[in-house]
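This report refers to the structure that appears directly beneath it.
Note that one protein chain of the assembly has been removed; the remaining protein chains are unaltered in position.
For clarity, chains are labelled A and B in written order, and residue numbers in each chain start from 1.
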Amino acid sequence: MAKKPMLTFVLMDAPFESARTTTAMRLLDIAARRGYDINVFAYEGAVYLPFARQTQHPNAVHGHDTEEENHPLPKDWVGALIAEAESRGGSIDWANCGLCVDERGAEECVSGVRRGTPADLVDFAKRSDNTLVIPTS
Amino acid sequence: MKVLQIISTAYRATIEEQDDTIVWLTHAMTGAGGDFDVLLTGNAVNYIAERQDAAGLSFGGWRQTQPPRIGRDIAGLIEKNVKVYVVDDDAHDIGLTGIGEISGPSRIARAEIAGLFESYDQIWRW
Partner (left out) sequence: MDHYVLIASRNDREARDANYCFELGAKLASKGHTVAVFMVQNGVLTACEDKPELLAARDAGVMLLADSFSLRERGISAARLNESVLSTALDFVVDRLAAGDKVIWH
């Protein structure tokens, strides 16, 4: 039986700032649907991706109330991806860099996300088949 | 597993963070047992300049007491046996010709980067 791949992704961008976030989530989705074991090291602004206090809002320019606008919230993406991976026999170990969390006040995050350190990234990378860093520029 | 860290962005939030966050991360990961070398390219080649000085910032009554010391941090990586390469073409473009630079980094021509990659299991570009 072929060994299940393990991939690590390093993310840096805060939500709502860059197309890189969407591409990162698309990569995670592909890997999750395949049932891979996935590690995510969220560094710097990316620790806000799973921030629990993201809230939807209406959009007067679109003429939408909150429900109609159904604004995407990356925290929901993170939760959905964790659930998807598990439903397919895989996993997502999402570690927010702890110092980055502290300085940003981003402690409150969705379920399934934990606090981590650079040692986690070293461990992730050593155990993974591959690591992709998505830089912030 | 040996990793080459490519750092090309420079001075991004370095005042708020009091570090270049990737240079800092390389220090931390090396301490945690990782095997990393660094390639400075683009604007980041300026990190080898000797007299970088961001001290003295204040906003109202707030004063920064621990400004970033990026040159020191690059030298610190070299002391930890992390090889630091600098793209010579980029350095030359911004007037870094060997004088007024920290000692220890190795110059490498842009054309040699592809060959450098062959020595590493993974390449992480920041």
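Criterion: contacts are C-beta pairs under 8 Å (C-beta built on N, C-alpha and C of every residue); 3 or more make two chains touch, one makes a residue touch a chain.
Source: prediction; values computed, not measured.
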{"item": "Hidden partner chain, touching residue among B:8, B:26 or B:52", "value": "B:8"}
{"item": "Chain not shown, touching residues in chain B", "value": "6, 8, 42, 111, 113-115, 117-118, 120, 122-125"}
{"item": "In chain A, positions touching the absent partner", "value": "5, 7, 19-20, 23, 26-27, 30-31, 34, 36, 129-130, 132-135, 137"}
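As a working rule, only the chains that are shown with their structure count from here on.
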{"item": "Between chain A and chain B, centroid-to-centroid distance (C-alpha), Å", "value": "27"}
{"item": "Chain A-facing residues of chain B, complex", "value": "1, 3, 8-9, 12-13, 17, 21, 25, 28-29, 32-34, 122, 124-126"}
{"item": "Residues of chain A that touch chain B when the two form their complex", "value": "10, 12, 43-44, 103, 117-119, 121-123, 125-126, 130-131, 133, 135-137"}
